[in-house]
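All protein chains of the complex are present and in place, except for one that has been dropped.
Up next, chain A:
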């Protein structure tokens, strides 16, 4: 089955063939080419088995490691790519078990497409062997990242059959009992992204456990709740027995547990699922008592605030299926607010409408009103508004907050993680953000597998929904409004979204921690954070200013929200910023300048403090210097 070995992850197969390529020239090239280019050249050459052994002595250790992740070219044939922007392009398509490349045969063999097979959501045959018209016979591929691809092939001899089969097989491995690519990927990075998140450490950073909150291992083998992580933080005064009783009253046993605690006023953000009130209006004394215990952890006199992310009517409607919300009668010491955020189906349809107006052609004549009719920005606004309310309640110290929706893994994750991002500057650093995603999304059971449909061919699955994309969009909106508050840049967010679908990393696979543990994901796959943390500079915002204890309140008004053009319309060449490279270049320069400045400053301080401590010892001087550093960076 495998045709030719190749080794291209980051790079493109080179189309250089034949023995006429002089080896000496290659050696010359290798000696002068800059490292990253050299790497791509090497990979390309190796992939084509062009020179084999004669290159290997030139590789250093890292390069050899990177080349270990070899995989195979499965298809290599001529097709016509029907580009929606530039018309049909004759090209050569290469399909490996990870991605699809298209190289133009017309203009200087430029690379036109580079699509990880994971982003494919649907493959359809268009036209038949007898259909007429130019380029009417071929394949139509729908992607999860806001684009469609069309290929036209020769009508004779079922020319599309092998391409269709191979694509279907490798884009939807689950349907063919094949492993997802992440399990085949043997990439090596010099940092291990799986070590980024350690729940115990993260809770310790928040000052937990303390007098009022304890860490419990009651869910160690996922026996209390199979979609929760094994480690939970609960009120000190609630016994394990209490927790078990509360679990019976919460949808899918997702009991209220701590997400974040305010370092000063000790108010908390607690997340859970809806209570199982049902039509009859059931009550549960243990749940009521448990919520009161949460309220009392910071000796709060006022009521506990409950944010139900759903619209009021949806919450009522959920009673019919056994769910519901906390009623005033049962929970005297709680106040309930609905945040009016719609469910996953509404979001999916909204994004579909966005795609309709931006791809392939952008609706031009009434751009703003058609954008309005997608309601996408309105949903973003509601999510942000909800998160702001949560953050404000907690930071003003007025009340602890309990957040839930129906199952507490979609809207709840959005609200808690965004509120934490607003409240805690730690999460605005690159590693902090990775921890936030690992914690609030991955470990607390956002159903990535169902929402994204990794390797699954059922493109119309009603469980799919762009909830995580919406969260990243909200983060982007915040980073627009606070250009200096985030350590990461736009590229970081786009990279996360790209690998949300690509299946190259294990990070977003499966629905919950228990499933991931069963599949040994951390042992058998690579983490996305390994890729990002081993090349952090590419993802850094040069204007980042570290500020401790600053709460960010973005303006969640329609006036200040905008469509993330660089993500949603990035495939359209006319929208592209025309000179992204100089901008990135300049940003890198600034980063370097900044680093140099910090280094210089530290040196000066060191010299200064040494000088100060030498003749007349003044122990306070270094600590006096420190705030100075922090105000600048």
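Throughout what follows, contacts are C-beta pairs under 8 Å (C-beta built on N, C-alpha and C of every residue); 3 or more make two chains touch, one makes a residue touch a chain; residues count from 1.
Heads up, the rule we're going with is that contacts and distances are computed from a predicted model.
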| item | value |
| --- | --- |
| Among "Guanine nucleotide-binding protein alpha subunit", "Auxin-responsive protein", "UTP14A small subunit processome component" or "Myotubularin phosphatase domain-containing protein", UniProt-listed name of the chain not shown | "Myotubularin phosphatase domain-containing protein" |
| Which residue of A:126, A:174, A:362 or A:515 touches the chain not shown here | A:362 |
| Identified contact with the non-displayed chain, of A:175, A:221, A:320 or A:558 | A:558 |
| Among A:372, A:461 or A:537, the residue in touch with the chain that has been omitted | A:372 |
| Those residues of chain A which, in the complete complex, touch the missing chain | 358, 362, 364, 366-369, 371-372, 375, 377-378, 381, 481-485, 542-543, 545, 555, 557-560, 562-563, 565, 569, 574-579, 582-583, 586, 590, 593-594, 596-597, 600-601, 604, 607-608, 611, 632 |
